[in-house]
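Take a look at the structure below.
Left out: one protein chain. Kept in place: all the others.
Letters are used for the chains, namely A and B, taken in the order the chains are written, and counting of residues starts over at 1 for each.
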Amino acid sequence: MDTFIQQLINGLSLGSLYALIAVGYTVVYGILQLINFAHGEVFMIGAFGALSTSLVLFRGTTALWTLPVMIIGAVIASVTTAVLMERFAYRPLRHAPRLAPLITAIGISVFLQELVRLNYNQVPFTSWNPFDLPDAKSIIPFPSIDVVTGPAIQMGGVTIQREAIFTIGALIVCSALLWWFINHTKMGHGMQAVSQDQDTARLMGINVDRIIVVAFALGAVLAAVAGVAQGLQNHNINFRMGFLAGLKAFVAAVLGGIGNVAGAVVGGLVLGVIEAMATQYIPGQFGGSPWKDVWAFVLLILVLVFRPQGLLGEKAVDRA
Amino acid sequence: MITFPPAIVAKHSAKALPMGLAGAGLLVIGSLLSWSYDSQVLGDLSIAFNPGGLQIMAIALALLAIILLLAHKGPLTSLGQWADTERGVHALADWTLIFMAVVVVTITAEAGGLINVQPGCWISLLGAVLLFLASRLLLAKKTRDLAEAVLPGWVEILAIVVIMAALLFGTAYALSLADAMVFVLFLVFVTGMAIAGTRAGLMSWLGHVSLRRKRELILAAFAVAFCFPLTQGGSDANMSIASQVLVFAAAAMGLNIVVGLAGLLDLGYIAFLGSGAYVGATLSSSGFATIGWKPPFFVVVLVAACFTATLGLIIGAPTLRVSGDYLAIVTLGFGEIFRLTMFNLDGNNGPDLTHGPNGIPAIPDLSFGSFNFGDTHVLLGVPIARFSNYYLLLLLLLAFIILVFHRLNTSRIGRGWVAIREDEKAAEAMGVNVFGLKLLAFATGAFLAGMAGAIKAHQDVSVTPDQYIFLESAFLLAAIVLGGMGTIVGVLVGAVILKLLPEKLRFFADYRLLLFGLLLVLMMRFRPEGLVASRRRQLEFHEEDEELAVRVEGDIAEEVQG
Partner (left out) sequence: MTATTEAAAAQRAAGVPLLQADGVTMRFGGLTAVNNVSMTVNEGEILGLIGPNGAGKTTFFNCLTGLYKPTEGQVRLSGVELPPKPRAVVKAGMARTFQNIRLFANMTALENVMVGRYCRTSSGAITSILHGPKFRREEAETRARAQELLDFVGLHDSTEHLARNMPYGNQRRLEIARALATDPRLVLLDEPTAGMNPLETRQASDLIFKIRDTGLAVVVIEHDMRFIFNLCDRVLCLVRGETLIVGTPEEVQSDPRVIEAYLGTGLDDDDEPADGADGPGTDDTEDTP
């Protein structure tokens, strides 16, 4: 039983990460029917943003109050990336066939990964490193923060990592804020309208372009928080961290019902728990961590076969 | 690009021809003299009357300029009524100027100072400038429709042969270049000639000729490709790159069926190549192979292809029923599953089928009876070594894949695929088996990749999971995107560029992937249909362009008749 609760908490913690990233995918897909393949990189850049903030402003300090500042740094980095991405890469392709933005997204993803890898610690084409940032070609340690990182908490036979609590807590807070934003602000209502019928929303006077930017920014904010959380959990970050996390977050979004924000959260949590449970409980050679990444994709295929609209999605009626 | 105001053009247009001819003349003279004091720079341009490669290129540019100018106004005007000489010279002059400018800058930078640039180079530069100015003074003229330009049969066939031979020797030359800047300048040269040719209508004429003389063109192309190893004088170094390019091109052509014809975005295609390779390796005589059955190679290829096709069916069956967006992610996921599975089947985390991260090394060379691919054979007096052998086999495979591509494209199946791309629901309502056709595309692509993979395993000698990562799928996709979706020539061009450029431009090595990502973004923004676009794809990507639709109608009709 203790193992079960242990894995459940691991799963929820992992799932919270997926959930935070998945919201970004689902919101953009709901409005533009575009899979923002590069969203994983937004998450990665958020983490690097937090790291940079910590190194530049507070090198050496591990005090708790640096955490909000780091989060702000992360948010600035990821939102900037997302907004630029939308403005210069996706917006010109608004009316292109679907293949075009998808391929563009792949290009952006590779580009951003390489950009960080090569130029994190030096201004492009120079070797100038004013803030003495570490080389991103290998894994970079992520600072520990008092209270949030540190020795695990024991409750009965169950060991709970502090970082896990932070992650799950971050999800709860973000979900609450998200719910409030979507249902109780003008912007939020606008987003709902645009995701249902872009043309009518435009005719009703909603600035669709601005809503789209807000959607990208919103996803980026959550991804930034996820980036900080992952850095705290793993105690390190690297330029490749967005790839797999992004893929799995997309699976989570599909699992919950693509286009549905609550679905993204639910899908993320469910995916995380399933991954943790599969790793723990599948017997024999196919259990254990070497196979853990496979389960997400197996789950994706099962969802698409048996319930393509996802857990919380509605069956789309095909209007001829 | 830069032009003079019409008033100036009108006033000085009479001077255009003499100025242009003078410029071209200077270019030739300058190129025969020494360009660089330092003989190490850019492949020895330092000896007068002994032109190095780049100087020969400059002379070629000048000769083309002279031909076009004389066709514009002078003894060759009978040619000129077909060729849009004004635009041709215009483009040629642009690129010639770029060429000479880069030469001057490179000599200065690499030899350490402007003083190293010899008078010959300055004369050539002056010639280029004159040509540039002259091109801006040329008056535009009407040309006749090139569809009507019909020359005697033997002229057309000769033209095809000449072009093919140029391609052959050009490629051999390009591969032999060791200096990166010379390679860059060679690319500038080729681009200049190509764009000038296109603008002057040469490409259009060739297009019409190739539609008329399809058989001769294909025969010539393959003859040339087969002769390629013979130009290497027994050296196998370039053949290694060449055969890698062929594997890549074969895989890209298979993917072209899935993406280019059926419009399905497959991001995990490398897994199909890998599946073929692993089956080939496992059934080979390697000491590390994990299965005891060692069938003859033809059977191995068939087994690899069928196994991979089955994999394709398994992945395709659930996913092709739902929206195309999901297909991208599912195929990507499958690619990852494949790699992880190959990585994990090492005895600890699963039955030991693939030796996990170490893969299956020591795969012996293919041999059919007494013909062993590892041995050097002699053909027409030229030694054909290991990589050349694989090159020829892969060429056969590529020919087969292209055949499959073309024949499916021009059948009821191909029409069905176009209809699906146009309007899936309407196609279904007209009785087209949408799901079946998508599955067919997917499975066929997988089948062909399996074949290519089986050969690749022997060529590479070892098979490991990290050869089959997502980035490789992205590269394959990029070859199609860059070269031209749904066309044969386009994908070949894209494959050659993407495989060859990194080899030759070594100083970019670190920035390779960065530029790659940027390339994808820019291509989609400015020319989503690719460099060598199929007309129809051009229309699909430029939905709102009515003028294009009218202009291109005749071309599509011609393609359909084919």
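Following the convention adopted for this analysis, a contact is a pair of C-beta atoms (placed from the backbone, for glycine too) under 8 Å apart; a residue touches a chain by one contact, two chains touch by 3 or more.
It should be emphasised that the depicted structure is a prediction, and the values quoted were computed from it without experimental measurement.
Trainee: Which of B:Glu422, B:Asp466 or B:Asp510 touches the chain that is not shown?
Mentor: Of the candidates B:Glu422, B:Asp466 or B:Asp510, B:Glu422 is in touch with the missing chain.
Trainee: Of the residues B:Arg136, B:Arg386 or B:Arg536, which one touches the chain left out of the display?
Mentor: B:Arg536
Trainee: Tell me where the left-out chain touches chain B, residue by residue.
Mentor: 403-404, 407-408, 411-413, 415-416, 418-419, 422-423, 425-433, 440, 444, 536, 539-540, 549-550, 552-554, 556-557, 560
Criterion: only the chains that are shown with their structure count from here on.
Trainee: Based only on mean CA positions, could you tell me how far chain A sits from chain B in angstrom?
Mentor: Computed value for the inter-centroid distance: 38 Å.
Trainee: Could you please specify the touching residues of chain B with respect to chain A in the complex?
Mentor: Chain B reaches chain A through residues 259, 263, 265, 267, 315, 318-319, 322, 324-326, 328-330, 332-334, 336-337, 340-341, 343-344, 348-351, 425, 470-471, 474, 477, 481, 510-511, 513-514, 516-521, 523-525, 528, 540-541, 543-544.
Trainee: Under the definition above, what is the set of chain A residues touching chain B in their complex?
Mentor: Interface residues on chain A, with respect to chain B: 29, 33, 35, 37, 89, 92-93, 95-104, 106-115, 118, 243-244, 247, 250-251, 254, 285-286, 288, 290-291, 293-294, 296-298, 300-301, 304-305, 308, 318, 320.
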